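Here the complex is missing one protein chain, while the rest keep their positions.
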Amino acid sequence: MTQRVANVPVNAVSPDPTATVRLHVNGEEVERTVSVRMLLSDFLRHELGLTGTHVGCEHGVCGACTVMIDGRAGRSCLTLAVQANGHEIRTVESLAGPEGDLHPVQEAFKDCHALQCGYCTPGMIMNVVSHLEADGDLDLTDEGIRDMLSGNLCRCTGYLNIVSAVRRAAELTEQSHTEQAGG
Amino acid sequence: MKPPLFDYASPETIADAVSALSSNPGAMVLAGGQSLVPAMNFRLASPSVLVDLQRIPGLDTISIDDGVIRVGAMVRHRDLELDDAVNAVHPLIREVMAHVAHVPIRNRGTVVGSLCHADAAAEMPLLLVLTDGAVKAVGPKGERIIAARDLFQFHMTTTRDADEIVTEAHFPVPGTGAGLAFDEFARRHGDYAIAAIGALIEKNGDGTVSRAALAACGIGDRPTRLAASEAALTGTRLDDADLEAAVRAARDEITAPDDMHATNAYRKHLTGALIKRVVAAAAARAK
Partner (left out) sequence: MSTRAFGSRVNRNIDSRLLRGQGAYVDDIPLPGALHVAFVRSPFARARITRIDTAEAEACPGVAAVYTCDTIGHLDIEMPLLIPHGSMDNPRTQRPLARDDVYYVGQTVAMVVATDRYTAEDAALLVDVDYEPLEVETDIEKAVEDGAPLVHPTNPNNVAAHFVQVSGDPQSAYGEAEHVTRIRVQVDRSTAAPMECRAVAARYDRVTGELTVWDGTQAPISVRGGLASIFRIDEDKVRVIAPDVGGGFGQKVLLFYPDELLVPMAAMKLGRPVKYIEDRRENFIGSSQERTQIHFIELHAKKSGEIVALKDFFLHDTGAFIPYGIAVAQVASTSIAGPYRIRNIEVEFKAVYTPTVPVTPYRGCGRPQACFAIERAMDQLADDLGLDRFEVRRRNLVRDDEFPFHREGLLFADGLRVSLDSGQYLKALAMVEEALDPASFAAEQEEARRAGKHLGLGLAFYVEGTGLGPYEGGHIKIHPITGKVYVNTGLTTQGQGHDTVFAQIVADELGCAVEDVIMVEGDTKAFDWGVATFASRAAVVSGNAIYKTAKIVRDKTITAAANMLEAEASDIELRDGAAWIAGTDRKVPLAAIATATNPLRYAFNEAAQAATQFAPASRHDGPPLDDGQHPGLEATDYFSPECATWSYGVHGAIVEVDPATCQVRIRKYICIHDCGNMINPTIVEGQVMGGIAQGLGGALYERVEYDEDGNPSNANFVDFLMPYATEMPNVEILHLETPSPLNPLGVKGVGEAGCIAVGATVASGVEDALRPLGGGPFRHTPITPSMIHQAFETA
């Protein structure tokens, strides 16, 4: 079939009100002028190219888009980019070390076969990291870990390997703290 | 599932925020956004202007004075949950919080936002109703206090005027002898309750109930006090027959029709079971 192809003109640009947002993402300051209705998930993915943050439901139930906002896990699909103005965001891209070493939580997920399709994984991991980094005692009972993971849907693994991975990640983190303290 | 067009305002004073609301019909308040943004993503909410409260100083504070816990409009659920001073005087708050969605949602969602959203099955409105709390609303005509019993009209509707901003929620600190308890059942952890019950029990020296407060959510079109059940319990020693009477007295309050998660008959059964369980737990905590 032959196609008559020309770049069809698009109607004049969208009338969205815009705003300039300045925020820290993975330790770097970024500034963009974007539509005020742009979701933080779209901002991270399409403005900054940080496509490790995934979008699974856009209504806050699945947790695939979870990032850390000012050190706490939050849904990037339920946050407008303008709401993140002046705040600090961390995504999965921030985790692996400078030499490419996996973060203990990533390592544990790998060791425990805690991912299959990998789509829910970055959000799951950012949620777990936020808990491991939070002050206070961690509840590493089965029930405690399940509660920590509730709020992140996974359709592949059946979760049990993720529960094991969280426990393993806590051990790895503990080990590295001990080693640092000792060394 | 992307939000519709709106204008965005990020005022730095309450007065400017109120002005933005009152001068723009259809404007809405944005705090944590955990209920509003999904509604916008589904295009169920189409605000003309979103008035973001986050840059207004002082709205993110929690204070306890005069027997009242004052929770500012930008206080996240998680902040209130983790506040040790609050927990020391009102430990039920932390217990209830464990049922409110999940930590990442509680990290962002605000307590006042939840009260204003007024979902008929939500936990925080129940808690406000149970303890006779109130909210402070500021509008073009000044500020007013709205008592919990007057606040919730029906599912997702409050008596807050469209150009008012709720700046604080007031949770009264329970009396020292009071026993409080809460429980709910949702088919899936963290979901809105199919039914939830909160109870506050105070006892006389002889062990009889001097005061009983019972609140429920999920059972009708708003969080509600179960006045008839309270009456049935007051003066009793909470024997099985008294609890049964309280359960019977609550039946007419359970008006939610059959829906995909529960039949009305099951909700009645569940509510009854929760009333017994929660009243007993509260009584055990009463001194």
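To keep things simple, chains are lettered A and B as they appear, and every chain counts its residues starting from 1.
As a convention for this text, a residue touches a chain if its C-beta (ideal position, glycine included) is under 8 Å from a C-beta of that chain, and two chains touch if they have at least 3 such contacts.
Everything numeric in this text was worked out from a predicted model, so none of it was measured.
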{"item": "Candidates A:M68, A:C120 or A:A170 - the one touching the absent chain", "value": "A:C120"}
{"item": "Of A:V21, A:L48, A:M68 or A:V92, the one touching the omitted chain in the full complex", "value": "A:V92"}
{"item": "Residue, one of B:A31, B:I56, B:M74 or B:I194, that touches the chain absent here", "value": "B:I194"}
{"item": "Among A:R37, A:R75, A:H131 or A:R168, the residue in touch with the chain that has been omitted", "value": "A:R37"}
{"item": "Interface with the unshown chain - residue positions in chain B", "value": "1-5, 42-43, 185, 187-191, 194, 260-263, 265-266, 269-270, 273-274, 277"}
{"item": "Residues from chain A at the interface with the omitted partner, ascending", "value": "1, 3, 5-16, 35, 37-38, 45, 49-59, 61-62, 64, 91-93, 95-96, 102, 106, 109-111, 113, 115-122, 125, 142, 145-147, 149-163"}
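FYI, only the chains that are shown with their structure count from here on.
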{"item": "Intercentroid distance (Cα basis), chain B paired with chain A, Å", "value": "30"}
{"item": "Touch list for chain B against partner chain A, complex", "value": "1-8, 10, 30, 33-34, 37-38, 41-42, 50, 52, 54, 78, 82, 98, 101-105, 107-108, 189-190"}
{"item": "Sites on chain A touched by chain B in the complex", "value": "15-17, 19, 36-37, 39, 42, 58-60, 63, 66, 69, 72-75, 77-80, 82-83, 85, 127, 130-131, 136, 147-148, 150-151"}
